[in-house]
Every structure is written in structure tokens, then in C-alpha cells.
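First up is the structure itself, then whatever we jot down about it.
Heads up, one of the protein chains got dropped from this complex, but the rest are sitting where they should.
Going by the order they are written in, the chains are A, B and C; count residues from 1 in each one.
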Amino acid sequence: MSTTLATTPSGRAFISDNMAGASPQIARAVSDAAAGQVLPYGNDPFTDRARRKLGEIFERDVDVFPVSTGSAANGLSLAALTPPWGSVLSHPDSHINHDECGAPEFFTNGAKLVGVPGPDSKIDPAMLEVAVRRRAGDVHSVQPSAVSLSQATESGSVYTLDEIRRLSAIAKDAGLRVHMDGARFANALDHLGATPAEMTWKVGVDVLSFGATKNGAMTADAIVSFDPALATELAFRAKRAGQLTSKMRFHTAQIDAYLTDGLWLRNARQANAMATRLGDGLKAIPGTGLLATPQSNILFCRLPQQVAEGLLAEGYAFYHDRWEAGIVRFVTAFSHSTDDIDQLLDAVRRHSH
Amino acid sequence: MSTTLATTPSGRAFISDNMAGASPQIARAVSDAAAGQVLPYGNDPFTDRARRKLGEIFERDVDVFPVSTGSAANGLSLAALTPPWGSVLSHPDSHINHDECGAPEFFTNGAKLVGVPGPDSKIDPAMLEVAVRRRAGDVHSVQPSAVSLSQATESGSVYTLDEIRRLSAIAKDAGLRVHMDGARFANALDHLGATPAEMTWKVGVDVLSFGATKNGAMTADAIVSFDPALATELAFRAKRAGQLTSKMRFHTAQIDAYLTDGLWLRNARQANAMATRLGDGLKAIPGTGLLATPQSNILFCRLPQQVAEGLLAEGYAFYHDRWEAGIVRFVTAFSHSTDDIDQLLDAVRRHSH
Amino acid sequence: MSTTLATTPSGRAFISDNMAGASPQIARAVSDAAAGQVLPYGNDPFTDRARRKLGEIFERDVDVFPVSTGSAANGLSLAALTPPWGSVLSHPDSHINHDECGAPEFFTNGAKLVGVPGPDSKIDPAMLEVAVRRRAGDVHSVQPSAVSLSQATESGSVYTLDEIRRLSAIAKDAGLRVHMDGARFANALDHLGATPAEMTWKVGVDVLSFGATKNGAMTADAIVSFDPALATELAFRAKRAGQLTSKMRFHTAQIDAYLTDGLWLRNARQANAMATRLGDGLKAIPGTGLLATPQSNILFCRLPQQVAEGLLAEGYAFYHDRWEAGIVRFVTAFSHSTDDIDQLLDAVRRHSH
Partner (left out) sequence: MSTTLATTPSGRAFISDNMAGASPQIARAVSDAAAGQVLPYGNDPFTDRARRKLGEIFERDVDVFPVSTGSAANGLSLAALTPPWGSVLSHPDSHINHDECGAPEFFTNGAKLVGVPGPDSKIDPAMLEVAVRRRAGDVHSVQPSAVSLSQATESGSVYTLDEIRRLSAIAKDAGLRVHMDGARFANALDHLGATPAEMTWKVGVDVLSFGATKNGAMTADAIVSFDPALATELAFRAKRAGQLTSKMRFHTAQIDAYLTDGLWLRNARQANAMATRLGDGLKAIPGTGLLATPQSNILFCRLPQQVAEGLLAEGYAFYHDRWEAGIVRFVTAFSHSTDDIDQLLDAVRRHSH
């Protein structure tokens, strides 16, 4: 990966939405929070506001634990949902299974991640039916304890509300709890046109990793728990894992600003719209092939080799040939503009000739 | 703890230096970092600069792992220095032993913290001599593996360079490694008038928890390792513990600004000077008693009950009657001004009559 | 330690009761269990009988988990009684704190052992009153979660029923659970003349490490749980820790024989009586001093150096100068005879001149 890329402000980075910076409103909020003395460890007005706003958008009391990364959110959430001898059922593509260097195993003290496959990076309900009861009660086996759904998924697909409801019901019926990895929560929400409540506790989610970082915040994700019985455990686990920030205002000021005046939804809408625009544009270019209509801000397509190479030569950055030869992934962010997309499409067109 | 305090910008908070906000230069740096696309996970120019500057101040190659809290820095550092069947020797007052809810036990997978007492919250060398060899080689006992020194200590005292050198030598001679909890590293440095190199690797420190948060940063501490053999392990442990931030620029921009133009040393000097000023003032007030001349930014004194109550009534915040009846602790921060201190002294005088 | 001792059948070993072999009845039971096919993992008639007999001696339903060592019994029991962020309160001399190389920390995933001192290796109730509430609810501190009592203690003293009742009440009142390390359970029982029920669940014990190995069995200890709510967790934890033996009959045949016709109580009575006989004899020898009247099978005394050396020269084995110069510990076992004791006393007398 070229390090000259590292500084390009050009909007040509499509490797991941974590290459984007932060929304100006969030930068300002953090900066504004720098003055004055407040109580540490979350007993401050910034955190109060963030908590209150999360309660509002979820239309109920929630317990909130700000954390510095999505991996910490996922690991701590799962630790509260499974005993060490439990198994966590997730799609094999899931971030917790594939990209966290065993963080869930660390936080849960050794629970086992068991893959439940399905098309489009989504867990197949029929497979889940079997998996939730596999060797239940058999002391020689780990015990199915939690299901973790990524919404949106790692490949950009989005579970419908009915799909979540069905998977949750399968889990609950067998005594398992439900976690949602919402690293791209707002992107999924925008796609579905659903409310946060409809996409979580109303369809059976117990604990949510509420992602803000990828969608315009800096370093602020949060665990949002819908089960009051987990609050004490989560508080101690978070502290013990080094996730109870002393100057928490600097985390929660981000969340506060993120949730103010719908910034978070606008950011997600922009990122999603840019993926759609990119997809629409690519469809019209002979020789390129969309693998699926993008549902959030991730798009997979086939590009001829000379096109991919041409783009890279111009400073575009994206993953290619990683899943399969000829397959390219573009991830759009809130910070991409229509100009950024149109220039990318122009470049694809140019190199396609 | 009154929540009205939570918003007071008045400089009357002396509970802890984590009640201070952030230096304007750091706030600006974070805000400035918000624009543009860079590579994630520390492969960005902000992190490059922070790493380079840390190398410069320590006058050698160092490995740097930015983390979101001091507890994470301590836990990860210790995990790299002790096996699970090891013991970590620290003063009973140490933050790792007393205030982290077992975080070191979590990160080390169950190593044991063993207290080695001594006056002024500093480990007594004679006690350490015994402790480093206690049941070494005895399979029925945990094995002394690391010594952790807090510099400055939790009560504000500061180890001299000779003291560190001696404790390190005792540790090294018995095959133990040395960790320094530098949550108040700059405050100690200012007190000693030493260089960072002189206070760490030149006197035997292997791994340092480099604290910036308490001294003007927002959420950015870092592990600084002087032993290249630990780098790989620390990298995997940090990732696995949810401490490898995707948008790391927002952590390292803080460190970059912190180390620019001596800001970190100026901040520490200010905090220390305010404690000294407070101490000098209190000495002149009949009925109050300083427990010791402050060496960093923490001051313990005796205050008559009506004085303490009078201060609290005016919105002053501090710990009292926590260690012993009548004992009050004041912690000053970079953000306290001479006016803040003089007003506090006025108030003490007023209530002393 | 001389390895020639290793084979001496002479009854001159007083280092620990784990130097004794096994009762002939237990050896025979194990040997008899060798024939025939039975179901594995405890679904066999030997285990059935052991379970039933434990239920009988405790006068109630109990859950039984045979394990191969007392350390495993203690570690698994504590893991079921404390969360990882909990603390286990025990006497600083306790085996779990002092002699298990951090096994409790391993099994509990990092809970903290906190010492609560008191004379005679027994927890002081007034100290416990304070310890059970120390920083309860404070997220920065481990949370007092379980009290572990050794009965008999590591120095051979025995808690009275009233003492256990009182300590349990203090624990329960603050929401803590109670574990008893009964490595020398039968010895304590014999001393008190109490029933197993009176010494455990009737005075508040939740989970017991039921020791048989030191008192005539080979390799068979067991967790006995009085709280049915813990059964499932203990079963999974035991399996996961490699403590669910496939040919469990060879463990439980030991327990079965141990509990048959009062063998276990006779063994304990013999061991205790030998300590008493030794104590009585020593009292009559000028120059030797008993530190306390032995309550179980452990005796501490002062012996002049030439006496200790003389005994060692004759092949006697015991710990000396380990706690303090001049202090000798003798541990008697079920296998010691009155002749063994009388010969030892003769030898002490001879060397005292």
C-alpha cells in the first residue's frame, strides 16, 4: 500500500470507510469539549447528553458503554452474553470471526466462534436452526450461547427486519442471546428506512455494538444494551478491559454531536448514495460487472485488469484480487462527494477503452 | 459527588488531573486531523510523526503502541513482561493493584499482583531484594517476573534516578523485567529535571506506560517499549484487546501536538508549580499541615473540618477523609492558574478563622 | 530433600500427610474396579455409589464433581462463585493463596485473591466485616465475591461451628458466597465431633472442596456443591479444565471405599490421635515447646537444633526453620502408628540430652 496515498485528500481512497476523517461538527464538538473541568469516567454533561440521545433514538432506556474500538464493543458485548464454555454463532465472514485477531476469545475468556454460513454474508436461518441446538446439554461440547449478526454485513448486504426477527426468534427459542455488530449500523438503517428501535430490540437484539467511527466520528463506538440485567457486568468488564476512559467527555462529545440534528443519518445516507451512484454508473460501462446492487456503502464488482491498474496508477486505492481474481471492492464514506464518484466513473470509462 | 460541579469551569476542581480538559494545541491538532483520507490502523502521517517524536525524546528507537487508557497501557505492558504464572511486584498503593478492577489480571491471563511496601508509596529496595527471589523456581508458587514502578507515584512522590537504577538492578539481577507506569511521567520528569532517556531505559526500564491524558491530552496514552523483542507480541496483544484504533490519527495527533514545542513539559511544569504554590501558601496558614513537600502535582495536607466544609460549600472539589480523617488531597492540573491557587488559598485562610 | 527417604516405609516421614500411601480398603476397591465394562464419564455404578454416600453423609442432595487434585477442586469451586472481576477473601496462609501457583487466578480467569488475616491461620471476623464491603460497587475495584475458609487450616487449627457460622453470616450479609477448602475435612470433623452437615451447609457453606487424598485415598478429591444452581456451570467448567475423567470409576471407587464403614473417620481419628500423642509426649520433654495444642494432624513445636539434626540424621523427615528458626512442623497421617510416634518421641528424648 503506497504511503504517498497516506496524505491524499483527494477522495480517491475506497479501501475502507475508516480512511475517512471526521465530520466537521464532530471535530468542533471535541474541540469545544476541551475547556473546563468536569467529573471523570463519564459523570459529565457530555456523557449525560450522549446517553440521553441514545435513549431517545432507541425510544427506551438503554445502558451505554462508550468504547474506543468496534473490536472492544464486540468483545465486551459477547463476554456478557456467553460463558467461557459457550459458542458464538456468526457468519464465517463476520468481523469478529475473521478480523479481530481473536479479540472475542480474549474478552470471553475462551468461548468458541462457530461459523454459520449463508449467501451474501448473511446467516442462513435453516443452518441456524441446526446450529443453535448442536450438542446442547452435551458436556463434551461448547454450548451455543449467542448469535452475532453484522448489520450491515461485512460485504455490505443488509438483513431485512423480517430476517433479523426470524434469526432472533430461532436464537431465543433455543435460549441464546442476540448481539448485533453495528459497525455500519446507520448505513443499514438508511437502507431499510427503519427506526433504530425497529432494527434492534423490537426484533430481538439484546446488545448492540453501536458504530460511529466509520460514519464520521473519530474514535467513539459504544455498547448499547437493551437488557438492564447486563449493566453491572458490562460496567466491570469495560473497566477491567481498559475501556473506561477517564476523560470520557472526549468520546461522548463525539456521540453527542453525531446524534445531533440527524448528522449520523445524513452521513450514512451520503455514503450509501455514493455507493448507489457508483453502482449505477458502473452498470452503464461495458466490461464491468456489479456483483450485487449495493445495499449500504460497500460495492463489489468485476473490473478488467487494465482498468484496475489504471485506477491504481492514478492514486485510487481499493482492495482487488483479494476475494477472487478480477474482483474489486469499493467502500464509500460520508466524506465522498458526487464529484469524487463521477471522477472515479470517468476514470473507469477512460481505462475501459 | 455533586453533579453541579460537573460543569464548573472555575478551576475549583482538585479531585484529579483527569478533571482537566485538553490543551488548546491538542484540541486544534485533533480538529485539524479531521480532514482528508489516510490509511487506517496507524499507517498514517500523524502516527509517523508521533512515533518519530517519541524516538527523538527518548534518543533511540522505540516501539510505540497508542492506547485509549492508562489501564490498557499498563495491562498490555505487563502481559508482555510476565507469564500467567508470574507475579508482578508493585507498591500496594499502585494504580495497577488498587484502581484498575483487576485489569492487569485480565490482560496477563491471571498473573498475581504482589505488594512490596515502602514509605511515600515507593517500593523499598530491601523489601524488593527479598520479593524478587521469593520462592523462585518453586513450582507451587507464582514466579516473580516483573517489577512495576509508578513515576510519579500515586501519592505524588517521585523516585530519584538513583532509586530507579537501584530497583531496576535488583529486578534485573534476579531475572525480572521492569515496567514504569508513567501516568504522570512528565510531572516526574519536571521534578527531577531529567531527560526521558535518563528516567527510563538508561536506568533499566523495559516498557513504559507513557501517559499524556492527565497532562493535557484527551484520550491518548501510549506504550513505549525499549525492548525490540517485545514488539510483535505487543502488537498482537493490543489488536486482540481492542486497542488498535482504526482512525488512529485521532490518537496520535494528540501525541504529536503534545510533544511539539515542549507543550508536554510546559504543562507538567505548570501543574507542578501550582502544587508547589499551594503547598507554600498552606504552610503559611496556621492550623493546616502539609504532609510532605509536593514533588509533582499531588499534595496531601491536614485541614480543620470547618475549612474543608467551607471549601466544599464554595464549590471546591477534592478528596478528603479518604485516607484518614482530616486528610485532604489536592491534585493540580496543567489548566490551573496562579489565580486558581491564590483563590483557593484565600478561601482556606478565610475558613481558618 | 534426600531421595533415599523416598522409599522408606518406616513411618518416619512427617513432612506432609501426602507422603502416606493409601488405605488397603481403597487400594482393594480400585483394584476390584478394574474388571468389567462400564459407561464412561461417571455414568457408572461406582460413581453412583459415591454420589449416594456423599448425599447420605451430608444428609441432603448434593452435586458431586470428582477431580484429581485439591487445587482443581478449589479452582473450579471458586470459578463458580466469583466473576473474573471479583475478589476471593481468604487467610494469607491459605493454600489457594500461597501454594497453588495462581491456580485460582487461572480457573477464575483472573479474579484477585485478597488476604484477610487473623491468628492461628483463621480469618478474623472483624477484619472480614471490613473486607466484604471494601469498595463494593466501585467500578475501579475488584468486587468482594467469595470467602474461602480452610477447614482444618494450613497450620492445623480448626474453626469452631460458631466461627464458621459467624464468618458465613458476615459473607452472606454482604452478598458473598462461601467456599470451604476441606483438604483436611475429616480431620476437622473429628476434632469438632460434628457431622458433615453441621460443618458445611448448615453453617452457610455453598461449595466444599472435599479432600480424600490426604486422608487415605490416592488421587480422589471432589467438589461437593450445596447449591443446585451451580451444577451446570461446574459440570462444564470441570470438563473444560480436563477434570471429567473418562474412566471415572477409578476415582469414585476410592471415594466409595473411603466412605464405607466409616473408614474416612477412622483414618482422620488416627491421624489426629497421633498428633495429640506426639504433642503430649513432647510436652513432657524438657527443652521442647509446643506452639499450640494440635487440633488436627499438624503440630508446630520448638526443637533445639541438636535434636532436629539428630532426627534428620536418623532418617526422620519434616519441615524445620521454614517459618522461623527453631520451629519444626510435624504432620501425622492415618498411616502412622502409635509405635511410629513413640519411636519419634524416644528419638527426641535421646537427642535432648
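The criterion applied here is as follows: contacts are C-beta pairs under 8 Å (C-beta built on N, C-alpha and C of every residue); 3 or more make two chains touch, one makes a residue touch a chain.
Just so you know, these numbers come straight off a predicted model, no measurement behind them.
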item: Visible chains in contact with the missing one; value: A, B, C
item: Candidates C:159, C:185, C:226 or C:250 - the one touching the absent chain; value: C:250
item: Touch with the omitted chain, as defined above, among B:47, B:143 or B:200; value: B:143
item: Positions on subunit B where the hidden chain makes contact; value: 41, 83-85, 109, 139-140, 143, 233, 235-237, 239-240, 244
item: Absent-chain interface as seen on subunit A, which is shown; value: 84-85, 87, 98-102, 105-106, 108-113, 139-142
item: Subunit C residues touching the omitted chain (full complex); value: 1, 3, 5-13, 15-16, 18-24, 26-28, 30-31, 33-40, 43-45, 67-76, 100-103, 106-107, 213-214, 218-219, 236, 239-247, 249-251, 333, 335
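We adopt the following convention: only the chains that are shown with their structure count from here on.
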item: Remotest chain, subunit C as reference, centres from CA atoms; value: A
item: Interface composition of copies subunit B and subunit C: same or different, split at half; value: same
item: Whole-Å separation of chain centres (CA-atom averages), subunit A against subunit C; value: 52
item: Length of the line joining the C-alpha centres of subunit A and subunit B, rounded to whole Å; value: 33
item: Per-residue overlap in subunit C, given as positions that touch at least 2 other chains; value: 84-85, 109, 139-140
